[in-house]
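Mind having a look at this structure? Questions to follow.
Only one protein chain is missing from this complex, and each of the others stays in its spot.
For reference, chains read A and B in written order, and residue numbers begin at 1 within each chain.
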Amino acid sequence: MTLMQSFSELMHQRQQRETVNRSRPVETEVTKLDVRNLNFFYGDKQALFDVSMRVAERSVTAFIGPSGCGKSTFLRTLNRMNDIIEGTGHNGRVLLEGQDIYARDVDVVALRKRVGMVFQKSTPFPKSIFENVAYGPRVAGQNQYKALVEIVEQSLKRAALWDEVKDRMNDSALALSGGQQQRLCIARALATNPDVLLMDEPASALDPASTARIEDLIFELKQNYTIVIVTHNMQQAARISDRTAFFFQGYLIEVDATQKLFTTPTKKQTEDYITGRFG
Amino acid sequence: MSVAQATSPLSIKRPSSLTRRVSWTRAREQIIRAVLFLCGALSLLTTAGIIIVLFTEAIYSFGGTAFFQSVSITDFLFDTVWAPQHPDHPRFGILPLLCGTFVIAGLGGLIGLPIGLASAIYLSEYAKPKMRRIVKPVLEILAGIPTVVYGYFALVFVTPYVLRPIFQTWLGFNVDIFNALSAGIVVGVMIIPTVCSLSEDALRAVPRGLREAGYALGSTKFDVSLKVVVPAALSGILASFLLAMARAIGETMAVTIAAGQQPRLTLNPFRGMETMTAYIVNISLGDTEAGSMEYKSLYAVALSLFVITLLMNVLAQWVLKRFREVYE
Partner (left out) sequence: MSVTGRLREPALAKRHRIGKLFEWLCCGSTWFGVVVLLLLLLSVGWKAMTWPTADADAADRAAAMKTDAPSSAAATSARPLSTRFLTSYDSRIPQKAGIKAALWGSLWLLVFVGLATVPIGVGAAIYLEEYSNEGRWKRIIQVNLSNLAGVPSIVYGILGLTVFVRMFGLFGHDGKVLDLNLGFTVLAVPLPFERSVISGALTLSLLVLPTVIVAAQEALRAVPSSIRTASYALGATQWQTIRHQVLPAAMPGIMTGVILSLSRAMGETAPLIMIGALTYLARCPGHIDSVSSVWEHPTGLLEAPFDVFTSLPIQIFNWVSRAQPEYDHLAAAGIIVLLVVLMCMNTAAILIRNRFQRRTLW
């Protein structure tokens, strides 16, 4: 069985799952994120070249590409996490529901409340599980304990972690397993009630079982959130994403419906990459 | 949009607009930032304060007369007598004080620098982890002992029980009860921790590969330590020496207690001497009137001390910076 065929196989499995799961028609696609001619620089070094793409609301978009091609960089431009790094610069526009997030009068804090992020390495704060999840609402000004308890419970449930931790909310988050920590980070991001969720290789440090749980979770979350995910695992991209974007050396080579990109890519580089000829 | 809102059970409000608004949170961020900046800038103010105080009292006073407005710089630097209290002809030649300072710091360096470096080499190249665990805390304790205690140790123990038996009873020198050597010895002990810890850092920063290359060429541990590692860490070691010597020169209590209060232009370590720092202490112990020449001379001496130690510190940092460029 060739690789292409194996992808078709995956696609097929997915469609079956999707028909069970789908709660809304495909046609009502609304553009959530709209990136236009984005160039990005680390100092003098250009990391992204003229990237343009749209991300539909309540869909999963996967970024694939060889290491160092700029996937994380691009992801981080979407909630301005790159602002923290010194000496970075960009030109071009990134629109969130039509608003330029790089406009002068944009408050990055407000932006990041709407565009949440989960990192490759899980980064629980060295505090209790409860405090970890409650942190986002707290800094947003929610101080009522009852409301916080509610939010924490909801978020943990959505992240499929509630059952495992409901009896030990005051234990240190660092005592959780790697997979649980990562789901905690997802719960933590959900607690601020974002509408876009950026995930940078969220499952790359996890065992297959935990990975499967996270993938299921992403599939669930898609109903309410717009999800952008970076992954090195092409099977994973094929399993969970609606659209896939292939990056190469800072260029967005191709972006298309996942099924199409994996079965009939239009660019030679894409084909080479997904058939494993390089990368 | 409405679907998302409806299905979202979470009760925290989602900001609909990204635009900045005037809010307490935003204002607070700015205020805090400004306050923190002021905290950081306070250190600049301290430096400015030191320079202004020394300058206005020693070099040029607005309204009054500063020290150097009545004593010429050449007299200050080249006259060989320091006698500010002389009723008719006070003389302000800093050479005796400089001599005292450098003889004692030099003696301290002769003792402290080699011992400190040797312990650094031992700790980084030879010592077993267990030995390090014992010796490092002891060195930290040594560094934490107040200098007045070292002064006491020099006066009450080193001179009567070490120096006098050896140099007076045995070798026939005349050892004053206040003498430069006892002060030099304790100053040397005092700078050992500085030299040792900074040099050890430098030695440990030498890449392992360099050592292995040395062994591969058939060198003994001795050869590798002394001919490969030490040269490679030379700038760090040099910086530690400079910082330690600056500390020895600025050292006050031990030399005030142990070396006495006689400004004397001599190289004989068995005599009492007065350092710049000891002179400053002695002036402030007496009831010198503010505004008198004697009082102002305090600022002139402090200015000299400040300039000397500052130069050594700057030099040390310059050396260290070059060192960093090599390894990163």
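Criterion: a contact is a pair of C-beta atoms (placed from the backbone, for glycine too) under 8 Å apart; a residue touches a chain by one contact, two chains touch by 3 or more.
Not measured: the values here are computed from a predicted model.
Asks: Considering the complete complex, identify which of B:Ser119, B:Asn179 or B:Ser240 is in touch with the unshown chain.
Replies: With B:Ser119, B:Asn179 or B:Ser240 as choices, the missing chain is touched by B:Ser119.
Asks: One chain is left out of this view; which of B:Thr19, B:Thr46 or B:Thr80 touches it in the full complex?
Replies: B:Thr46
Asks: Contacts of chain B with the missing chain: which residues?
Replies: That gives, for chain B, the contact residues 25, 28-29, 32-33, 35-37, 39-44, 46-47, 49-50, 53-54, 57, 114-116, 118-119, 121-123, 125-127, 131, 134-135, 138-142, 144-153, 155-157, 161, 189, 192-193, 196, 220-223, 225-226, 243, 246-247, 249-253, 256-257, 277, 280-281, 284-285, 290, 298-299, 302, 305-306, 309-310, 312-314, 316-317.
Asks: When the complex is taken as a whole, what residues of chain A touch the one chain not shown?
Replies: 79, 81, 84, 86, 109-110, 112-113, 116-117, 119, 121, 123, 125-127, 135-136, 138-140, 172, 174, 185, 188-189, 191-192
Keep in mind that, in the parts below, only the chains that are shown with their structure count from here on.
Asks: What whole-number Å value describes the gap between the mean CA coordinates of chain A and chain B?
Replies: 54
Asks: In the complex of these two chains, what residues of chain B are touching chain A?
Replies: 1, 3-4, 7-15, 17-21, 25-26
Asks: For chain A, which residues are in contact with chain B within the complex?
Replies: It comes out as residues 24, 30, 57-58, 96, 99, 101, 103, 105-107, 109-111, 113-114, 137, 140-142, 147, 150-151, 154-155, 190-195, 223-225.
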